[in-house]
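Missing here is one protein chain; the remaining ones are kept as they sit in the complex.
As written, the chains take the letters A, B and C, and residue 1 is the first residue of each chain.
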Amino acid sequence: MKTRVFVTLKPSVFDPQGRTIVEALGSMGYASVHDVRQGKYFELEVAAATVDEARATVSEVADKLLANPVIESYRVEVDGDDGP
Amino acid sequence: MKTRVFVTLKPSVFDPQGRTIVEALGSMGYASVHDVRQGKYFELEVAAATVDEARATVSEVADKLLANPVIESYRVEVDGDDGP
Amino acid sequence: MSIDQTTIDAHGFSPEEFQRLLEILGREPTMTELGIFSVMWSEHCSYKSSRLHLRRFPTEGPRVVQGPGENAGAVDIGDGITAVFKIESHNHPSFIEPYQGAATGVGGIIRDIFTMGARPIALLNSLRFGELDDPATKRLIDGVVAGIAGYGNSIGIPTVGGEIAFEPGYAGNPLVNVFCLGVAKADGLAMGLASGAGNPVYYVGAKTGRDGIHGATMASAEFDEHSADKRPAVQVGDPFMEKLLLEACLEVMRTDALVGIQDMGAAGLTCSTSEMGARGDVGIEIDVALVPQRETGMTPYEIMLSESQERMLLVAQRGREAEVERVFAKWDLHAVRIGQVTDDGLLRIRDHGEVVAEIPNRPLADRAPLYDRPTERPAYLDDVAQLDLATLAPPTDLGQVWLDLLGTPVIASKRWVYRQYDHMVRTNTVVLPGLGAGVVRVKGTTRALVFSLDGNGRHCYLDPAEGGRLAMAEAARNVACAGAVPIGATNCLNFGNPERPDIMWQFSQAVDGIAEACRALDVPITGGNVSLYNETDGQAIYPTPVLGVVGVLDDVSHVLTRVFPEPDLDIVLLGDPAGGLGGSEYLKQHHGLVRGTPCAVDLDRERALQGLLVDAAQGRWIRSAHDGSDGGLAVTLAECCVESGTVGAQIDLPSWDGADDRFGVVQALFGEAPSRVIVSVAAGQRDQLLSSARERSVPATVIGSTGGDRLRLAVAGQSVADIGVDEAEHAWGQGLTRHFER
Partner (left out) sequence: MKFAVVEFPGSNCDHDAYHATKHVLGQDAEFVWHKDADLGGADVVVLPGGFSYGDYLRTGAIARFSPVMARVREFADAGGPVIGICNGFQVLLEAGLLEGALLRNRDLKFLCEHVHIRIERTDTPFTAGAVAGQVLRVPIAHGEGNFHASPETVAALEANRQVIFRYCAEDGELSDRSNPNGSVSAIAGICNAGRNVVGLMPHPERACESMLGSTDGRVLFESVISSIAATGVV
């Protein structure tokens, strides 16, 4: 089953990469882009009988490995699921 | 306007980070996750009058800066748009 | 609005401290004032438990340009150049978030150095973790090393050395100490001082967010199960911003439009404004509304206490504002004027014009609490001092013990660590890491600077005063082994909860030991750092002072490393053949014991030995030098052979009184003692070396020669162990790395 995990820095945590990109875009003439936050994106193929099972596994994996709970939060998407 | 860009390595490009994650998950007992690809995820706030305008700006930005066409491809999402 | 008791308690004030605050203000504090006092009087900023003891360090000498008290210490290295250096701990943040905690630790110490007007040219790190069989420890190490690499590599300052050790006691409280050294023109030092009423105060660097609010208080509190709640105190480092700040600040300092400058470290704006004011005996007035902010709705309290990284505060000459702003603009940085210097001696904080805090600067700094905390010799010492070898079985296969020791992570090659660090950037690194002390040349001169970080928590646990002497002696000895004269030292004192008399006793003893060794070796302490409350659930770490010694080598071409460079050299042991097993690596690895007392250092002998090494290097009498420490002579000898191709050695160690005892040979091979160095010498220089050693009363014994592809060890003519250099190389090369290979 195809799943996706989006990991982003928590809103209160400073994102130096995002800031540098915004500034670069500014000097390239894209001043209309006034905020950028950079995160990570994972595509995971999971063997699971149901959407719920896949979601459970991937959430666990995101929690334990993909995201650093100290500074990041994450969101999970599973193909064929509209979310909880 | 809130927009999102997903940048992923092209399927032909080997992803050492993804492989490392699969291996780590295997040793952690998550053998059901049999493929992982890691990419980048950006949230961009854009000043734009219409969804189309936002999409156009962000696609340009992704093309020029956020993704490297030699190894990556990208997908753009704009809030309130169901995509082309 | 008057502040309730719960709020006062939450800020960590004792009743007496709060009383003193009321006396200074002559009224109830505002919330912002309460916050300012709380961070300024925290252990981390005020050193209230340690200050009294630190006064016992010798801090003066003909070479000292800047002693303790500024952002970093400085010593004169000749040629009109000053070396500026300091060490800093980031233990707690690194435990909470290894990568960012370690990275921001590196960022912080680098700012301390360039704040002084010095260009940072080298980094070192000293690390302590739990044992490697715990996967959580491995993740921690992985993160810490990557964080140090991530920051140092990016900013372009080479990490040229350090140390790393593993003991169970650090599992819940790792130590991450980072050292930075920079060079400045002797007349080019900048100071963290404000002066001249009306001079503008500038803020430059990253915007202020709600980062690490109460980080300074966090570093002063023990860990417990609720530590997770303190997690938002983690910050993300931005080495790119710091690189811009570094270049821009050094450029501004060259203009003389600058009055003073200080980085915003722990307690951010609070500490930088009040300290700059106090040092110059002036007032500073700022408006927090002018401070660039990353988040909305921040209160003056939050802005003043934020510990966002990569920010600097500077005072410029009135009328020269444009010059200062132009330099920052070149580096795409925005210098914002947030206030000015005043002559009323007050730290005045406004928010959109309205005064939210007004505190007399001097008393805030000068009347910070100072404690003479009770000390008491811990009871465990009597027990651990007992080491009865009669109850132990001596090993039968000494070659195997030798290989096992070479493969223990604390002795094994640290290549896995230092190859993640860019140790060559700036093209000054004359000795690559792994071969001895860090050595960087100073371009434009013939000189090199040499430095070493050393500490041994196990020794300090068994005898804190001796441990302090040993650590200082070892760091200086490592510098002398490269051929350099030790000229200054810094230290990071990592201890447990100072409110416990046994911990305070360890602290006081260690300070005494370090101070004594500094005096005997004539190396002043120019600064340092204290990290207390290193405990998890009431379990303190080993008391761990880490000493950083800086030396100068007048002619870089005389530099020595540990490696035997070629066959057919004589191998000479400088120092006593006899070593002890108390607190040794052998005892821990082979018998699982941390007991006995470490061999005491004879400081006169040590000084004579170091003098001999420096002269021998200068006179080119010797070809290599290696300090004998963990694992004893057998390990030290093997370390002289690995990484050198196939140069082996044949050794015959003399017997000594007691060598017929069951552990005599073990002691000869693996016993540890200070003031011992293995050198290699060509036949033509041998007598010169031996006679010079005799003159100084340094024992010197020819114990063998280099050559062959095996390491053969005999004691009193009796062969006791024989291993291949390749076997040794393999055991030593893989000992640490294998724990991290997938």
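The rule is simple: a residue touches a chain if its C-beta (ideal position, glycine included) is under 8 Å from a C-beta of that chain, and two chains touch if they have at least 3 such contacts.
These figures come from a predicted structure and were not determined experimentally.
Asker: If the full complex is used, which shown chains touch the chain that is missing here?
Answerer: A, B, C
Asker: Which one touches the absent chain: C:S195, C:Q420, C:T445 or C:Q539?
Answerer: C:Q420
Asker: Based on the whole complex, identify which of C:T137, C:N153 or C:Q293 touches the chain you can't see.
Answerer: C:N153
Asker: Among the options C:L21, C:M40, C:L347 or C:V556, which residue touches the chain absent from this view?
Answerer: Answer from the full complex: C:V556 touches the omitted chain.
Asker: Touching the left-out chain: which of C:I8, C:I87, C:L244 or C:M298?
Answerer: Of these options, the touching residue for the absent chain is C:L244.
Asker: Using the touch definition from the top, which of C:R441, C:R605 or C:H626 touches the missing chain?
Answerer: In the complete complex, the chain left out is touched by residue C:R441.
Asker: Of the residues in chain A, which ones touch the absent chain?
Answerer: 16-17, 20-21, 24, 27-28, 38
Asker: Tell me where the left-out chain touches chain C, residue by residue.
Answerer: Interface with the chain not displayed, on the chain C side: 146, 149-150, 153-156, 238-241, 243-244, 330-332, 418-427, 429-430, 432, 441, 443, 556-557.
Asker: List the residues of chain B that touch the chain left out of this view.
Answerer: So the residues of chain B touching the missing chain come out as 12-14, 16-17, 20, 65-66, 68, 70-71.
FYI, only the chains that are shown with their structure count from here on.
Asker: Please work out the Cα centroid separation of chain A and chain C, and write it as a whole number of Å.
Answerer: 38
Asker: Two or more other chains in contact with one residue: find those residues in chain C.
Answerer: Correct list: empty.
Asker: Under the touch definition given earlier, write down the residues of chain A that touch chain C in their complex.
Answerer: That would be residues 9, 12-16, 20, 23, 68, 70-71 of chain A.
Asker: Hey, which residues of chain A end up touching chain B in the complex?
Answerer: So the residues of chain A in touch with chain B come to 6-8, 18, 21, 24-25, 28, 30, 32-48, 57-58, 60-61, 64-66.
Asker: What residues of chain C sit close enough to touch chain A in their complex?
Answerer: Its residues touching chain A are 96-97, 100, 206, 209-211, 231-232, 234-238, 240-241, 294-295, 308, 332.
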